[in-house]
Structure formats: C-alpha cells, structure tokens
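The complex is shown incomplete by one protein chain, all other protein chains being positioned as in the whole.
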C-alpha cells in the first residue's frame, strides 16, 4: 500500500477523492423523514427511477447498486452464462482494477484487447471473435467499453454505434461502464440518452460517485427483458441497499437541474485548463487526447516524487513514467494553476 | 413483490425502515471537506477505526463494507475454504434472507439447525459436527450466530461462550452476525467488547443500518491474522467503497457519546412497551421472549390484513400467522400506543 | 479416513466396490482400434447415443460425463441460475455426499426435506415452495429425486409423476439422480423410458458405475432445448473426456442385450435374499423396505465391529447403529449366505 501524504485541499489524484456536492447532501437530508419500506419499494426510489426515464426515455429498467464494481459485475451477469466471454480493453476497469471480481462472480473469461488511445475498435473485436461453437473455447458474448475511457479519451458516437452493430449482428451485447458517462456526454454535447441508448448500448453502469455523489451506482437496462431476474442477481450479489432512498435521492438530485452536466462540464473544463498549463512545461508530455476530465502525462522520473511530496496521485504506467491527473466538480482554476506551478517547479 | 401501502409515519415493519439519526447525518456533513484519498486510506477512516479500538480493545482489525449481507459473506470467506461448512440456525439471516449469497460467493454449504427460541445450542452443533475427515462430506468449520437473533431473543453470555469453546476446541471459528449487536449488548447491559470479543467471537459483523446509520457495516476481526488478505476479499467481493470517509464517519458517530447504546436502549424499551400493550389484547400471543427490539406475535388471521391496511410489516412464519414488529431509535411511545390500538381494534 | 480391512473377495460395502462386468470390458477392448476424433465426435459415441434413443425414444440429448457428481451437478446447472434453489431429500447424494459440489459449482442453495422412507413427497415440496418473487429468498426451481433412493427404496410411478406435475405447473423442473435407475426400473418391471421420461422427468443422471461399468455417467435431457449450451457447461465443468469412445462403449454394452437389466435384477434379487437371511437373525432390524439392491439394518452396536473385522461397509446413521449393505451384479448366493452367517455370529 502506498502511504498517502498529508492531503492538499483538493488533489488531482482522482475524481473520487472529492467529497459530495452540496445539492446531493441536501437531497439526502430531504428524504430523511419518517419510515419508508426498505429495499427500494418506496416512493423516493420510484421518483428517482422516473428521473432516469425522463433522461433515457421509457421502457428502461433501473436498479441502484453500491459501487462501480458491483454495477459492472451485476450488469454483466445479467448478460452472460459462465462459459461466455467479455471482450474489453486491456486497461478496462473491469479487467485491471476490480481484483478479478468479474471472474470470481461470473465465472467468465475477460479477453483483453490492447487499447488504442484508451479504446477498442471493431477490428480488434472481430479478431478476437473466434472459436464460436467450439466447446473448448469461451464464447464471446459481450463487448464492454468504458466511456469516457480509463485514458481520459472519449469514444465518438460512430465508434460506439459500430461496436453495438457488430455485437447485435452476432447475438452479442454491448455493455458500457459509464463511471464517467457524464463527462463523456458533456464532452460530446450529447444528452445521456444520445450518448448511450441511442447508440445501441444494451446495459449501462451509470456512475455518480465520480461526479459528486456520496456513493452509489445505477445499472440501466435498455431492454427490460434482460433484467427479468436482476432483483435476485443484485441481492445475491450483495448489492441491495436496505435504506435505498438515500441512494435514490442522490441520483434524483444528480439528474435534476442538469447537475450531472454542470459538474461534468466543469470538471472537463478544468482538465482542459490543466492540459493547457502542462503543455507549457518543457519535458512533460501529454500522452492521450484530453477529452474528458483526466490528463495523462509523461513526466521525468526525478520530478514525480517531488510533485508527490505535495500532491497524491497515481502512476498509470509505471515503466513509462505516465501519471494520471483527474479534475472533479470542485476543482478550481486556482487549484489547477497551483498544481501546474508545482509540476513546473519539480521538472526543472 | 408485496405492494406496500401508503406508509404510516413510523411503522413497525423493520428497524431499517427508519431513517438516519441526526447525529449521523451531521457526522456525514462534517467530513465533507476537500479531497481525501479514496478507499479508506484517509484520516477519517483511521479515526473511526480508533473508535472501534476504544470499544473493542487493541489488536483488532476493522473493515467497512456496504451492507449486512456483504459483511457476513466476506467475514465468513476469511474463515473458510469452499469445502468447509457453516453451522447456523435455520432462520439465520445468512441462511434464509441473503438469496444464497453465501453459497454463491463462498461455495460453502450452510447447515441449518432448527432454532430454539431463535438460537442454536452446543448440543445441536455437536450433533451436526460429523463426517470430519471424510472427503465426501463438507467439513464443519464455522458456527455462525445472530445476536440479537432473528426471533428477537438474545443469547446469554454463557451460551455464546459455550459455542465459542466448542468451536475453538475443534479448530473451528465463531462468527457473529451482529446486525443488532447493539440491541443485544444494551439488553444484557454489556459493553460491545463484553458482548463479543470477551465471549470468544472470532469475527463480528457489526451492524449500524438497523441502529440509525444511513448505510454501512463493519467487519471486525479479533485475531488480526484472520484478516491478512481481507483487503483483497473485500475488493473482489464488490464491497469496497471509494468515498470511504462517509461510511467511516457514520460509525465514528455511532460509537461516540454512546449513540449506539442510547439508540439501542430506546428501541429495546419501545419493544418492551409494545409487548406490554400487546399482551393486553386477548387472542394475540407473544411467541418468543422479547429481549431486544422486536416483538413476534401470533395474530388471528382475519386481523392481519386489517392491521396491514394501516401499517406495513412482515409475516414471519406464514402458516402460523406469526408476524414481526420491530422498534427503532425513533419509535415513540405514542407510536407504540397508536399501533397497539390498531391491533386491538383489528383483532376484535 | 476409515482404514479398510483386508478385503473379502466380494463385500457388501457398495455396488461401486465391484469391478467391471466382462461384457463391458470386452466392449472397451473392441473400440480400441486406430484413431478417432476426440471429445465425442466419433462414430462409437454416436452409436452409443443411438442406443439411448432406442431405450428412451427420439428427441433426447445424451452427454457422457465422468462420474455421478459431475453428471448431477452439470445436469442441474443446465436447469438453474445461481439464485434458484433445488429441493431434495436431506439424505440426497447431492446434499450429503458431494462435498458441496453443487453449491460450489452452481452457486445455488439446496433445500433439504426430511426423507420419508428415503423419498420426498409433494406435500413436503409444497411446504418448501415459498418466498417466490421475494428478492431475499432463493427461488425454488428444481425438484431433485434419487431413484432408487439412498435408503434402498423405490419411488412408485405415481409418486414421480406427482412431483413432476407439481414442478411443471410452476415452471419448475424435475431432475432425477439415476445412479441406480436400473435397479429401480428392474424393481418396478418398467423400461428405462417408462421409469423416467414417461413420468415427467426432465433431466436424468443415468448411472452405470454402480451397475457394472468401469466409470462414466450419462446426462440425458428429455427436452433438447434444455441442453442447448451443455457442451460448454460440460467442458467448463471439467467433465469432457478426450477419449470419449471408451466411455461410450461401456454404455453401448450396458444398453445391449439387456445387460443393464440383467445386472440390476440380479443385484436386486441378491438384496432380497440378503433381507430374507437377515430377518432370521434376532436383534437385527430391517429399517427401510428392501426394494432395490440395498439392505439397511439396525445392528446391535457390539456386533458392528465384529462384522467389520471381516467385511468393510458403511455406517449409514451412526447414532442409530443403522448400516448399509449393498449387492451388485456379481454378488453370489453364497456370498450372501456367508455374510449373513457372519452377521448372525457377530450378533450372538
């Protein structure tokens, strides 16, 4: 375990190092009234689900879970049997950052495809789609993509559409890990529906924690028949909250008055500013296109520890000295400039 | 799914139908300041762990999880390999109310023993401890008890001690599902340590949700070597919160100024009052000793639906018309009397 | 582990202590010619499958597995998702003698019903069929029975039919562990089809090992759509033999010239003889009806060890001094009489 230094007020380590947006906290307090039935059978939860319908359209099913790993794994479980395989990027969160929760819980193999600028392409998926009908081989059944990606890039609508088409032509599904779908949609100037359902996504992990909520994630099914037994999968998957209203209320607030969009746009804007500031620093190289709220930079080795004395952040690819800096809903221009100054100093 | 009626302000359906205690909500707001490292590597979490050490003594390990099912399953995973078995009551939450999450996640068999007043006894455990060394049989390795029990009763200290001794003499472990350990300790006038560690419990699910927190559960290990790889089990088990401080803060508050005890004592007292009122009603029979915050009563069939028109609650044993009524930290004397009046009316 | 004494030539410990019937061994040698494609894509396997069709009728699907546990678990996997439950006797092989392989591999809960003369009844199943639609509870989805039973009794046709009807009316399935289906069919003077498919069984583990083959088991699906992905389940379940022809040949022989029936009838007859001889011995009590090839007797404690000095066998219910004695295809009348003599002597 890496010991964290005393924390600067707002770091660039991760958007989940931020706290809770005040509107979210208010929403939590607002639903703290009297008794309501547990496990989601309450009016607050129903109201939050309606909000999802306003954004994504009718004919969807929405279920709240505790966190992104839970939402991803359970969403994928609804789509698979254990002998089936999931195609994803070799840097997909489900592949590298969930401690094999998918393998453990689903029994499925995840087939890693070398990311291209954070993404996977139809050509790669086609190459990995083989052994179909051969009992010795896992059967490719789901394509899973992360939007925005783990490298801070954003799939273009036509890229998502192409993957969805490839999947559907073969009876497969397209799963989207949308831990930062808000940042992607904001970046593309799309509505949430345009960025997901309209492109052929079948199941979405709709993230909130990285966009200012306290905790919780929503699994959104765009074909209700896929979720027929999801209540049981969620309970057995240890992701059923008893006091559900307090998760629901957070999502209700996130989807009200464009909070999701305001927060995401702000974080994206801060990342753009950070990119601009960093590009001024000789010897530091921006590695992937800054399209959402993350900046990935190659930094001289000697500088990394110096910056870390002041700010905690993660190495992304250790051997190449590539680091990750994330902006969040509460990052300020001053934060960015202070940080860029520390980087510039350290690199000297 | 049972459709819930419009909810009376405070029902007796479950202690998890209550909301959040104001002191808990304040604690959440208080830690919402700036950025801190995610996943528990922050000072708020460290501070909460220290609180646990104040209550349970040094040399423990504490991990937060999302809910009771998660805490139970992961605590048990730390103690077992899949060919081992867990002995528990046939009404244990892990046996009947977790949708086979233990079987799915652990691969273990749970061996149900017919509850005696909500509890299991050393004699029963002895009877089920067989086939040891026989490769065809699962190997009994954990005794799991719920304190207070699913029937509202409380294990006496010597009963817990006897089960712990039986387990330890055979290289087995004693696990306690303490979803309502606060109610049990309050009932027994014990400290949390006296009610658990001092009786030989090896791993405890320390519940908060049923005692006024918003969400979260703690897994407490009284022998640190048992938790050596628990960080990985928790992450793979989809129970690692990113914004951990908001769970930690709730437990910090629960363990501060005796909040856990004040709330539990109050709920227990309300259950006593409810028992007293119910006993006055001819034709309604209290089934198990009221020792914590639940009252289990046999109610004439015709009355059940009538009461349910006004109050939502659960049938506990359908065939015998036994129902469960729970009190919580916010139940008032007036609530109890109103409810008892409705019951009396319905039974007439 | 129980140390086995030097073995008498033919014991009564288990029908799987017997060796291989000569006709089976010949069949194995007969297919040992040249190369054939592995994994079942060979003409010997196709031929064996045709034999099954002759016995069970068209429109079935047959898959070979290595052993009874494998066949049971995989057959059940084809019928279930992990949140579903399997209702069975508390003495079912899948419940007590497979070291929780079903729980580990399926993730399902098995719900034990107290056996009645070795069997479970529709009334019991009805009592255990509850919590349907409740996300906290496993969802009963399969009834599994063993024919002949672990207690040596045989379900009557109308008993099987009633269980099948109960299941099908609720969208559930009837699974039959037919480790000794040959003994049952012989006992009932039924064809294999009459004893299974015609009674509404959905999936059958068709046993051979206890009826004179060397090793192997067949999973027979009476509704092909249930087996759509079974090739993958079998491979992933580690039950796919490469040199499949050598398992197939054994079943071909077993189903040729009534070998299955001749062997089963003989074993049953020997059990009848054994019962007759044992009934003559004062102080030994036959416990369950002897309807197949096993005799279960209550024997004075002091006698058990004496008999065991000469013959290895298993205690069935230790606390009650109930032992199990099995006959097999090669048991002779002399064997039976010798054994009964030893028992009589020991009891004196």
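For clarity, chains are labelled A, B and C in written order, and residue numbers in each chain start from 1.
We take it that contacts are C-beta pairs under 8 Å (C-beta built on N, C-alpha and C of every residue); 3 or more make two chains touch, one makes a residue touch a chain.
Since the model is a prediction, treat every value here as computed from it, not as a measurement.
Of the candidate positions A:26, A:53 or A:134, contact with the hidden chain is made by A:134.
From the options B:11, B:96, B:153 or B:236, the residue with contact to the chain not on display is B:236. The omitted chain makes contact with just one of the residues A:42, A:103, A:252 or A:277: A:103.
From the options C:34, C:114, C:171 or C:282, the residue with contact to the chain not on display is C:34.
Contact residues of subunit B toward the unshown chain are 39, 81-83, 107, 135-136, 139, 229, 231-236, 240.
Remark: the residues of subunit A touching the chain excluded from display are 1-2, 82-83, 85, 96-100, 103-104, 107-110, 112, 127, 130, 133-138, 318-319. The missing chain lies against subunit C, touching residues 1-4, 7-11, 13-14, 16-20, 25, 28-29, 31-38, 41-42, 66-70, 73, 98-101, 104-105, 209, 214-215, 232, 235-243, 246-247, 312, 328.
Convention: only the chains that are shown with their structure count from here on.
Among the chains present, the centre nearest to the common Cα mean is that of B.
Taking the mean of the C-alpha atoms as each chain's centre, subunit A and subunit C sit 50 Å apart.
Remark: subunit A and subunit B have CA centroids separated by 33 Å (rounded to whole angstrom). Computed centre separation for the pair subunit B/subunit C is 41 angstrom, with centres defined by C-alpha atoms.
Residues of subunit C found to touch two or more other chains are 82-83, 107, 135-136.
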